[in-house]
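Please find one structure pasted underneath; my questions will follow.
One chain of protein is taken out of this complex; the other chains stay put.
Moving on to chain A:
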Amino acid sequence: MARQTHPQIVTANDLFEGDVIYLTASGDWSRDHGDAAVAHDGEEAERLLGIANAQPGRIVGAYLADVTIGPDGRPQPVHFREAFRTRGPSNYFHGKQAEA
């Protein structure tokens, strides 16, 4: 397993809507990146991914994404791809950002 340098969260796409979702501490899903449950070590990350993958009737393509912890204590994306996924496309004000 690659050496983990950041805390991680689990993200996926919703099976029905297709939109980007995040696994929360209760094992449910939120559309808000800040609600994601944060794993601080590899073992916890695998445990969270296992919870996600046990819900194939609800989600597609779960994976672990690196985060940092913001001043408000909530996770923030590290990579720009994940930052875009929290908002939606940048060419129009639509997608997630318009519905927030």
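Throughout what follows, a residue touches a chain if its C-beta (ideal position, glycine included) is under 8 Å from a C-beta of that chain, and two chains touch if they have at least 3 such contacts; residues count from 1.
In this text, contacts and distances are computed from a predicted model.
The complex includes a chain that is not drawn, and of the options "Radical SAM/Cys-rich domain protein", "Nitrite/sulfite reductase", "ABC transporter permease" or "Nickel-dependent hydrogenase large subunit" the UniProt name matching it is "Nitrite/sulfite reductase".
Counting over the whole complex, chain A has residues 13, 15-20, 56-57, 60-61, 78-81, 84-85, 88-92, 94-96 touching the chain that is not drawn.
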